[in-house]
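With one protein chain withheld, the remaining protein chains of the complex are depicted in position.
What follows is chain A.
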Amino acid sequence: MMRLSWSQRIGVILVGLLVCLAIVGPMLSSQSPSSIEADRLLPPSASHWLGTNVIGQDIFSRLVHGARTTLFIGVMAAGISTVLSVALGLLAGYSKRLDPILNSLANMLLVLPSLLLILIVASFTGGGNWQLILTLGLLTWPGFMKLIRASILSLKEREFIKAAQLYQGKTGYILSRHLLPFIGPLVRTKFILSFRDAIAMEASLSFIGIGDPNTVSWGRMLQDAFSRTQTFMTNAWLWMIVPPAAAILLITVALALLGESKSTGNRFTAKLRRKASHAAAVNVVGTEDASAVIVQDVQVMYGAKTIVQPISFTVKQGGITSLVGESGSGKTTMARAIYGLVPQQSVEGTIKINGHDVYMQDEPSTMQRWVDAAYIFQDPRNSFNPIMTIGRQFYEAMKLQTTMEDKRAAAVAALVEVQLGEHVLTQYPHQLSGGMLSRALIALALVNKPKVLIADEPTGALDPIVKREVFDLLVRKVKEHRMALLLITHDLPAALHISDEIIVLQEGRRLSNEQQEQYLRQSKQLYPHTAE
């Protein structure tokens, strides 16, 4: 089921009305569109609903017959152009052999000025309806064909295409069953846009007098009106120009509304859900506490969905606490909440880092990111901006130093700590290996000497041996600087090895001590080899 936005609904209604007009209209009108029996320039009346034109033709009759011509040309030209762009786009994207031919053909057509071509073809062929349809259909496919080709090129790398090839699915089967559904929205948009362009093109060509003078279309009606000076001597322009012009305007606007895509995607609507009882329990925690991180009765909710159930724990200065749990257990959300990355209205309870409240009721938090606490994300490649040198990203994060020389010296010192050379500062992220980037990220986290480090799967994206090196380095630095480390991981053996305290989260809930013992025992059985 496709849900329509209000603008699309208006588009559907308008297009529907005009199509009805084209179908039913000619039956209602008693006059032939080209008969010249009536008087010239008659105003609208009971026998001539929209009056007559300069040579005495009934305008209503011409309008509804013209609707047939105009819509027919639009549908046919759009149909041919859409079928061509889809078929050729699919083939060019999927077949390595056909791609060079089809792609260069499309490039050639794209380079040619299409309006000029259409004018030349139309004036040579006399501009009958079919000539126009074929010209428009055959010349306007390359744009969308390139778009479809590009998306097929990326889609065919997906494994379900490889799997279908493995099951010996034929090319036609893969194209129609696997790939066509993906470009459905593109096809719809392409058809509507082509429809609109074809109508506009037909109207323009008729208006400048190209085409068969015996057929009626909206563009031709306008041309009739504008080419005679009598039109403007009286009020006749009102019924000669306004109806066809309004019709053209309506159909193009309607198609534009139809083609408009609405933005989809679910957004969490974070709702304010504060209980009075929680507000009362806040003041118990003193700032002079030795704990670097204090989490008290913290609950995280996205709308009505509770991600983290109320939880309390502390991390001591110089201590290591690991949050362990499976994907979806809420451990990353918890870590993000502690660093103040979750919208305030979704978080309940108190979080203090280094004595600063992370979430304040009405004013911004006094906790300074990078200075009071630093956060290391999972994939180092995503943490660095690819178009800035490592050095610039260091200087941006530095809060303690003011002069460039100081900043540089501090950055170099931090890099030396993680066994990286000074030259790294002038390099871009893509010039470093994953392991080097991870080290650089640790250096970046150390550079402001924060009291607290939050590391979310800091080695998740690395190969086993490099992973171990980086992990050991991280732990060594944390101990050297007496930082508090909150480690989020699902690598239980590693967490057991280094942590002072382990907190196991399951479905947003902290396990009780007995449950946790049992969980740890079970996990040891999972990997007997590592539990030596």
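The definition used in the following text is that contacts are C-beta pairs under 8 Å (C-beta built on N, C-alpha and C of every residue); 3 or more make two chains touch, one makes a residue touch a chain; residues count from 1.
Here, contacts and distances are computed from a predicted model.
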item	value
Protein name as given in UniProt for the chain not displayed, "Cytochrome bd-I ubiquinol oxidase subunit 2 apoprotein", "Lipid kinase", "Oligopeptide transport system ATP-binding protein" or "Branched-chain amino acid ABC transporter permease"	"Oligopeptide transport system ATP-binding protein"
Of A:9, A:40 or A:162, the residue in touch with the unshown chain	A:162
Selected from A:229, A:327 or A:361 as touching the chain missing from the view	A:327
Absent-chain contact - pick from A:125, A:344 or A:523	A:523
Sites on chain A contacted by the missing partner chain, in the whole complex	158-160, 162-169, 173, 178, 181-182, 326-327, 463-465, 467-468, 490, 492-494, 496-497, 523, 526-530, 532
